[in-house]
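For this depiction, one protein chain was excluded, whereas all remaining protein chains were kept in their positions.
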Amino acid sequence: MKHTIRQVFHSGKFVFGFSIFVAVLLIVIVYPLIITDPPLGIISQGTFFEPGIYVNVYDSIGSERYILNLDDATANRIAGRLGDKERLDMKEWLLAYGIPESEIDIADTEQLLGLWENHYDPKSPIAGMTNAQRNYYIRLDASLGGLLSTEGAIIAVNNPDTGTLEEKKVVGQSDYVNVGQVANVRVLPLGTDNFGRDVLTELVKAAGVSLQIGLVAGIIATLIGLTLGLLAGYVGGLVDDVIMFLTNLFTVIPGFVLLILISYSIGQERRGAATVAAVIGFTSWIWTTRAVRAQVISLRSRDHVNLSKLSGHSIAYIIFADILPYIASYVVMALILQISTAIIAEASLSILGLGPRTSEVPTLGLMLNWAFIYQAHILGKWWAYLPVLVTIALITFSMNLMNTGLDQVFNPALRE
Amino acid sequence: MKGYRRYFLNKLGWFLVTFVCGFILNFTLPRLMPGDPVAAIVARMAQGMSDATGVQAIYEQYTELFGTNRPMLEQFFIYVRNVLRGDFGFSFSMYPRTVADVLKSAIGWTMALQFPAIIVGWLIGNTLGALAAYVKGGFDKVLMPISIFVSNFPAFGMAVFLLVIFGVGLEWFPTSGGYGYDMIPNFSWGFIWSVIVHYQLPFWSIVVIAIGGQAIGMRSMAIYELNADYVKYARFMGIKDRKIIGYVFRNAMLPQITGLALAIGTMVGGALFVEIVFSYPGLGYTLLNGVMGQDYPLISASTLIITVMVLSANFIIEILYGVIDPRIKAAQAD
Partner (left out) sequence: MSKVMLEVKDLTTKYITRFQEDIYAVDHVSLEVEEGKSLGIAGESGCGKSTLALSLMGYYFPPLHYTSGEIIIDGRNITGMDPDDVRKSILGTEISYIPQSAMNALNPTQKIIHFIEDVIQAHEPSQTKEEIHELARGCFESLGLPASVLQQYPVELSGGMKQRTVIATSVILSPKVLIADEPSSALDVTSQKMVIKMLKNLMEKGFIKSLIFITHELPLLYNVTDDIMVMYAGQIVEKGTAKEVVFDPLHPYAKGLMGSIIVAEEGLREHKLTAIPGVPPNLKDPPSGCRFAERCGYARPECQVLPVGLRDLERGRAFRCLHLEKELRDAYRREGELNAR
């Protein structure tokens, strides 16, 4: 046994897959201990916030100010509001207005702004402009206000007594705050989803739930497969015929169809995570049964089994003592395979809308479901679904890698 | 041909048995669940209504329509009779369209997409796997990890991947639908071209997934066969390698065909998800709409049709195998 374990950990594939899997597990377990926010808590008003570091503006006003004189500060500021696209748009407007092209240099900010200020008129009739475009230019014009000024911004507070605005503070253009000193800063590495939830926290929780579902379903499926396989292989005869018939039947009748039918029929209310896991487990034991049965059949004519039979041991004893140890390796591999299949099955069900109830826990599939329903993939909000897909891929990939590694250890013929 | 008869009848019998079982399962499973399906449906349908008697009337109407007030066995025979007539009832979510009507076009789209895609993917995958086994070296070392990765990627994942890269990112292909939004199905070139363009992404998604799965299997089979005794013996007898390769691939292909028959269920499942991701107007999309709209008759009929499709495909492949593998004919002849 120890030798086997040593061999297993020598297999490059297994170790690689195992490390990835353990890494995922660690993240799932440790992350919630550090970040204790509820995963389904809605934290943003509005959908699909991009990943980034969100700094509370109000708090940063009150934070300690530092003056930094950086050369490119002004250029960055201007570029932030007047990017290439905006410059081209302005040029377009000016051209349509009638300014000759030779006079327009979009690289010269001052000149461009000067031309714009002199000539821009929201009411002037430019041919072929739609209403939307007109509004766009109005907005553009408004955003350009004060672009070149070097004065700071004034923070004024409403005086409750007089009702007027009183100047409280001036925020200079070279004033910086240290993000670490701002009271409220929220890092959203994966932004928010369509509901306004922190995707990363949600993802970690969802991964955990999916793994649990996978585990439960995998164990159920493996147990069923093991039992049926043992019975069919060892007892043989009519029992074998019946079990083989069932197996063949359910091989051909698509498993996912049954999964869909059962999940649907159970109904939304009854579909908790555990129930879904059970359903998946009960519809995916086919492959394991077949594999176990094949192994048992080849084992039952071995000498040590015959010896046991001659010694008068009961069937139960023979199965547990003589056969199980030899198929242990297959069972382990089958379990891994079942878990990984179950995770994908749950994801598939959830995408269809037949997964676990949506209000209690997120699962990887549910996250995908929401992302698709809200068109994240079309809108380019990649953070709502891509990390989920990558997680699923990582989990299943690492498990299958482990399996391949194990396979090569147990089946020397497959070694390269 | 006489040798085939027994094999053919055997497979036909099996097809009928599995069909009957699938049919019965399709019928009974939903009805075994506790609760009254009609009540739930009516509850939702009548959400806007405040008139109690109105709700009651609808409930009674649907109960009559579905026969849920009759014993199970009687319901079954009514169902069978209806199915044979092609009557699957009315679709809830798309009332007054009938389920049959909704399915008719969906089936066409699905068949046109999935079966060519699966076959093409299977062919390419097997060829690549065989090449990797024979050529070895760099090609093999590159192909293997890619195949392992692709085959482990869930079907919808691959679909999303391609959609995002080619549809949204590069904008080479449209991202949804079977044809342009503004088009009405007709036989004009414009329409046909639109169909072809919309066909690309879903098609290639399914192909890529099929390739990944097949390549690995074929490579293993081919490696196994390449080391077989008859290969060595043929070499001893001076037969050219090229001819021997032909033997090997023919022999390695056979289990792959059987494998396809066994895997067709899973492949169709995956392909259905591809349809969903691309909002392609096939059975997958219909199923999704059915689930979202709690459209029980639609769901039931869709799953039945899918089951029939898979069973038929399985049957055809098994028959094909019997034709191709000369040992079957020989074994049956005596």
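As written, the chains take the letters A and B, and residue 1 is the first residue of each chain.
Definition applied: a residue touches a chain if its C-beta (ideal position, glycine included) is under 8 Å from a C-beta of that chain, and two chains touch if they have at least 3 such contacts.
Note that the structure is predicted; figures quoted are calculated from it, not measured.
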Among shown chains, those touching the left-out chain: B
Touching residue (missing chain; options B:17, B:83 or B:234): B:234
Of B:275, B:295 or B:325, the residue in touch with the unshown chain: B:325
Absent-chain interface as seen on subunit B, which is shown: 228-230, 232-240, 243, 247, 250-251, 254, 325-327, 330-331, 334
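Convention: only the chains that are shown with their structure count from here on.
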Residue ranges of subunit A touching subunit B (in the complex, touch as defined): 248-249, 251-258, 260-262, 264-267, 344, 347-348, 351-354, 368, 372, 377-378, 380, 382, 385-386, 389, 392-393, 396-397, 400-401, 404, 414
Subunit B residues within the subunit A interface of the complex: 14, 17-18, 21-22, 25-26, 29-33, 35, 40, 148-149, 152-154, 156-157, 160-161, 163-164, 168, 175-176, 220, 262, 265-266, 268-269, 272-273, 276-277, 287-288, 291-292, 299-300, 303, 306-307, 310-311, 314
